[in-house]
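Of the protein chains in this complex, one is absent; all others appear in place.
== subunit A ==
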Amino acid sequence: MSELDSANGAPLAEPLSKRRRVSDDGVDSSRRRYGSPDDQRDSDSSPDPKSSLRRLSIRQGRPPSRSRSRSRSSGVKEDDEKRKRYRSRSPTSSRSRSRSRTPRSQRSRSRSRSYSRSQSPPSRSRSRSPRSESRSRSRSRSRTRFRSRTRSSSSRRSRRLSPSAPQPPPTAALSGQQGHRAQRKEQPLRPHYRRRLELRGHAAAVSQVRISPDGRWIASASADGTAKIWDANTGAYLNTLVGHMAGVSCLAWGPGSDTLATGSDDKAIRLWDRVTASPAHACGDGGGRGHNRTIAVSRIGSNRSGGTARGGKSGRGPLLGHHNYVYCLAFSPKGNILASGSYDEAVFLWDVRAGRLMRSLPAHSDPVSGIDFCRDGTLVVSCSTDGLIRVWDTSTGQCLRTIVHEDNPPVTNVCFSPNGRFVLAFSLDNSIRLWDYVSGSVKKTYQGHKNSSFSIGGGFGALRDTDAGGGEEKNNTPNNGINDNHKNTRTQAFVVSASEDGDIVLWDVKSKEIVQRISHAHDGVCFWVDVHGSTMVSAGKDAIIKVYRHTTKATGKGKGKGKGKGGRKKEDKARILDGVNGNGLDGHAEESSITPLPAPADDAPQPQAHAKPDEDSPDRVVKEEVEE
């Protein structure tokens, strides 16, 4: 994906940096991030060449970038020794790299080039840059190098982790909490998500996956430059949204679930009609010719951004205006405003109807990594790898509040709580913090997942007693279906996040304890998790999307309904087991026992849902559970 900047041609003023990869993974991250290239090479000494050839991920391969600038921020609870080492180094290197091309960073670039050439030719070939050869090439190459490095290291890590150390440190903490858990076990509201479907079809890592507000559809954005729409119930593949010229890093559902917005490394935002899979503005011009279209300069756009911000003619093309990769998107609850955050460090508010840039907020001093609207649409929150979280007034465009954690870790994702009263911020110190943005204080810190280099996603989920059956959603309200909590039903909120070791972790909002861990949900990094009622969906670097459903332990209803008696029995047994061992173990056991579905050839042109239609899937599920 990262090559795409070169596709855009225009050499950009700042050092181009790539994707969510904000630093390297795990242990070595800090050192690599700030260290000199030599260090990086050393630490990289055993890249797995194969893996580097595989696929490009959106979220990674980020070269030394400005985001690093807040050096002291990063890994809080990682290997301390390493951290110290990097700290001693960081002040100088991080700054110089972040801001400008100092001689030093030049050097690093050139070096990386040579490295990458030998390392991963295929990715180089992908950089289609007719213009601005030299510069962008070198850049993309350097990124390539990073990519390969990350891939190798992460795969190494995951390999290391899964067989020998099934329980990473966080799980240990988890087992410590088992006492509590046993007491609380009776609670029917404890999330218990079970893997149900596996959706394959993307040719590259999936950067974001989101369930539509009505809970019926799943949309996934991938580094292969497409977004796909799936049926959340059956897992059936419905549509591919083709048009972006580079990897798609973000997407957002309109509140009516009929519209999708995707943002890409080609700097464009596109609006899609879910049903037709064509641009939502009628007579859309496919192919993204928008770049050449300088004629239709909208009045307002030209006002504000020197003529570069143009929403297409009457908004029928893509929304153009960002000067760099579009990295995060959010629809206002009414659907009339689209907020976008970009590597150009600005937050744009778009008038969706007219496809016009309404307001551009000079939001951050680093790529804007996350954005969200509060439930009444009056506030926008944005975060950046500069460590700031800012709350904006939608109507005036003014900054109302800035939140920074003392350690100033890069913040890579942010969202409002369902009631809009709190902000959940994912930062690269392996922590997720719940902020009260009014008082500016941290209310909760959720730890136990791994997040030190990618901007991974997650959010809030809520389970009601009535959700116990799993499966069909009755609530058609937006906001993840969380908001229509009826007075007489009990609602339990949890926080869910992806983890860089491929896990999915769920915490109780209040007690901060891990209530469920789905181990090894993905090979490599799990990038994104989204929850809507009893449905959860995750995606990762392995280009696979997985769908989970919540099932109560008492009754295996929902998807399991069609199961034979034997299946149910086994399932119960499995659950008892799970009660003994804790969910982390359970998830892991389940995972390891599943016979992997036949993977499609990587270059399969036609995406296919491996999930079978509704009537079939129970069988498959049964199979899975029996094998437990």
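Just so it is clear, contacts are C-beta pairs under 8 Å (C-beta built on N, C-alpha and C of every residue); 3 or more make two chains touch, one makes a residue touch a chain; residues count from 1.
Simple rule for what comes next: contacts and distances are computed from a predicted model.
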Task: Omitted chain, identified by the protein name its UniProt record gives, among "glutaminase", "V-type proton ATPase subunit a", "Monothiol glutaredoxin-S12, chloroplastic" or "SWD1-like protein" - done: "SWD1-like protein"
Task: Selected from A:Leu329, A:Leu361 or A:Cys383 as touching the chain missing from the view - done: A:Leu361
Open item on the list: Out of A:Met245, A:Ala268 or A:Ile403, which residue would touch the omitted chain in the full complex?
Closed with: A:Ile403
TODO: Among A:Thr259, A:Ser369, A:Asn451 or A:Thr551, single out the residue that touches the unshown chain.
DONE: A:Thr259
Open item on the list: If the hidden chain were put back, which residues of subunit A would touch it?
Closed with: 76-77, 254-256, 259, 271, 280-282, 296, 298-300, 303-304, 313-316, 332-337, 351-356, 358-359, 361, 374-379, 391, 393-404, 417-422, 434, 436-438, 440, 442-445, 460, 462, 477, 482-485, 491, 493, 509-510, 512
